[in-house]
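Take this structure first; my questions come after.
With one protein chain held back, the other chains of the complex are shown just where they sit.
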Amino acid sequence: MARLTEENVRLAREIIGRYPKPRSATIPLLHLAQEQDGYVTNEAMSHIGELVGASSAEVFGTASFYEMFKFEPVGKYLINICGTMSCALLGAEELMHHAEERLGIKMGSTTADGKITLERAECQAACTEAPCLQVNYRYRYRVTPDQLDSLIDDLSAGNLSSEIPAHGVVASVRQHIPADRAVGAVAPELVTENPVWLDGKAAL
Amino acid sequence: MTGGTWKHAPGFYVGDRPQVVTSRFQYEDSYTLERYLATDGYKGLRSALARPANEIHDEVRSATVLGRGGAGFPAGNKWGLMPQEVWPRYLVVNGDESEPGTYKDRLLMERDPHQLIEGCLIASYAAGLSQCFLYIRGEMALAQERIATALNEAYAAGYVGKNILGSKFSLDIVLHWGAGAYVVGEETALIESLEGNRGMPRLKPPYFPAANGLYGQPTIVNNVETLANLPWLLNNGAAAYTAIGTATSPGTRMVAVSGHVNRPGVFEIINGITTFRDLLYGEEFCQGIRNGNDLKAFVPGGGSAPWFTPDQLDLPFEASQVGPAGSMLGSGAIMVMDSTTDIPRAALTLTRFYAHESCGKCTPCREGGTWLERILSRVVDGKGTDADLDQIFEVGESICPGAFPHASNEKLGIAAVPFPYRMNTICFVGPSAYAPVHSALTLFRSEFDARIVKRTMIKVTAVSE
Partner (left out) sequence: MTTIDTTDTNDLPPQDPNAVSITINGRTVEARKGDFIIAAADSVDEYIPRFCYHPRMSSVGMCRQCMVEVEGPRGPMMVVSCMTPVADGQVVRTDTPQVKRAQEGMIELLLANHPLDCPVCDKGGECPLQDQAFSHGAGESRFVEEKRHYEKPIPISDLVFLDRERCILCDRCTRFADEVAGDPLISFTQRGNNTQIMTFPDEPFASYFSGNTVQICPVGALTASPYRFKARPWDLEQRESTCTTCSVGCRTVVQSSRDELLRYQGVDSDPVNWGWLCDKGRFNFQSTNSDDRLSSPQIKSGDSFAASSWSDALESVARVIRHSREGSIAILGGARGTNEDAFMWGALADAAGVTMRDAQLDDGLPASVFSYAQATIDSACAGGTVILLAPDIKEELPVLYLRLRDAVQKKRIRLIEISSHETGLTKYAWKSIRAESGTAAGAIPALLVQADIAAQLASGPVVVVAGRANLAESASHSMDALTAVLAVVPSASVLPVLRRGNVRGALSLGLAPRNGNDAATILEASAKGNVDCLILLGADPLSDVADVDLARRGIAGAKFVVAIDTFLTASASHADVVLPAAAYGEKDGTTMNLEGRVTSVVQKITPHGTSRADWMIAVELMTLLGHESNFTTLADIQHAMSAAVPGFGSTTTAVAIKRDGVVVSVTPPSSAPSATSVAGPRNSYEFRLDLSRKLFDRAIGTITSPSLANLASEANVFIHPLDLDRVGAAEGTNVRVSNSHSSIVLPVRALSSIPRGTAWVPFNQIGADVRELVRRNESIVDVRIESM
């Protein structure tokens, strides 16, 4: 743990290869690190810096800008309850209070068993389905306090583990570019010619 | 209501209107390549490839496909701003949808990813772009999965990659997702983020992405919905496109209406024609305010937009009318507040949002946004003073000097101050922290005064009863 595993380094190199400049892969690699360890470790950030050609401080500067990256362990399930206007108009605050009481923790903290972390989130692009929440970035819409209770029951009992991967995994499907179909990324300074299909005529 | 579903985004209502971008939403399997191909999928691309690139560009230009990301700049014109003979050029698809109230790009990505991919291909072909990056909001796991799957299918089937459909046209589309930062939706911040940096907007000019974008190269940043229009446009032609809507706002647009309406939902409406009254009260749309309550106010174009009151209900979805009335259409997000709404508290949810999402670059936004949030929450908690309310305008003046736009109000006898405003910040996040509290204070001052005089302790519950 900590630095990227061999398999992840292989994946990392594949991802880096898709970008004209390696630095562009910083955020994807941070996701990869978080997928590996559940949060982003210092060692992983240094490793990413080596892979993309940045200093550790630069990688940390980038990583800490973004909400989703955690630098300390969080629960297996991260529940983000949306508190922005549309959800607030329809009872988000009530829902947050309910969650706090039910789990016995404040927003922004993790249950003692390390299962669930509760966070207040900002608009999740589900405004017509307010109030809404996400568990490890999987949506629940128009959530009532009762539904929140049964969700917590299900999560605690492990009933949803097939639908919801542990914290760190966002998309569970990866893009795969087959070698024979890939155009390939080229550093911008090495591109000197205009795209071939642009020579005034149709592409065919 | 039946509680949550892990399946794709709910909330879309079809109507008796043209469907430019939502035509496949009726199918359960709308996101598969199979369904896509069965419903004219990649036909637009085929017809594009048979014509010279500049002709496709002209077609898009003449259709006046307005940008759907917020600013409403016509896509064809934007592509034309790229300097001649500078290569490579990039396409960055803005799928970072995070503006409060906005909910449409996620639907398009989850339910019809191939349509977006086809849009990217058409744009790249027409504008001579050599690589495409699809930047999706980090928190949208399902959209990422659907697009990853669709891209994998499309690569395998020869729609993306080298020599697409046997032509000379080659394009890689790289799926990239963010990690939670609203400001990254701003196009220059999006580019910074895609370069692996902190998502802080660059000052422009001279950095209009079309001239100087990703890696300093000409770069087109287009919104998901903007690009999703292109397959239909290619299949049906510019004339059919402009036949919908008005001359200045042709086509349709997706709008999300949330808050206190009977049927909150996402609708594909006719641009320039449908009015806010249609939307809020129409049977095919939101069917009126909940519980038969009165409408108090609504946000017409995403959390950044100054608020409207019932006075403005009859305005159509047309930028040239909404701007002079004191607000903007923005990202097609309407948030509705009924008569029970606690206005200062509602404003606080938005001001807090923008203060929290400041990138921290500009002093007025970094310091002023938080300051506004602090004052406002004190007022909401019944601990504010008169001086606090004055201070809100003072801080606002430091963010946006001069008159700030707001709607007219007959009862209050105030005239509209037209959009846009002057600003001391690089991007709109700073001003957006001020917009809701400015609207609320201008239009509903008495609710603030009441809080201060009585020093009521408000019980912490929902924003409205």
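For clarity, chains are labelled A and B in written order, and residue numbers in each chain start from 1.
The rule we apply is simple: contacts are C-beta pairs under 8 Å (C-beta built on N, C-alpha and C of every residue); 3 or more make two chains touch, one makes a residue touch a chain.
These numbers were taken from a predicted model, which means no experiment stands behind them.
The chain not shown here is in contact, across the full complex, with A, B.
The residue touching the chain not shown here, chosen from B:104, B:137, B:345 or B:361, is B:361. Of the options A:45, A:95 or A:132, the residue whose C-beta touches the omitted chain is A:45. Contact with the omitted chain, checked across B:141, B:426 or B:452, is made by B:426. Mapped onto chain A, the footprint of the missing chain covers residues 42, 45-46, 54-61, 64-66. Not every partner is drawn; the one left out touches chain B at residues 181, 198, 203, 206, 355-364, 366-371, 374-375, 387, 391, 394-395, 397-398, 401-402, 422-426.
Definition applied: only the chains that are shown with their structure count from here on.
Averaged Cα coordinates give chain A a centre that lies 22 Å from the centre of chain B. The residues of chain B lying in touch with chain A in their complex are 1, 3-6, 9-11, 49-54, 85, 87-88, 97-103, 105-106, 125, 128-131, 137-142, 144-145, 148-149, 151-152, 155-156, 158, 160-162, 164, 166-172, 174-182, 193-200, 215-217, 256-260, 264-266, 299, 303, 333, 335, 337, 341, 345-346, 349-350, 353, 356-357, 359, 460-464.
Interface residues of chain A, counted against chain B in their complex, comprise 18-21, 23-28, 30-31, 52, 54, 61-63, 65-69, 80, 83-86, 88-94, 97, 121-130, 134, 136-144, 147, 151, 163, 170-178, 180-186, 188, 191-198, 200-204.
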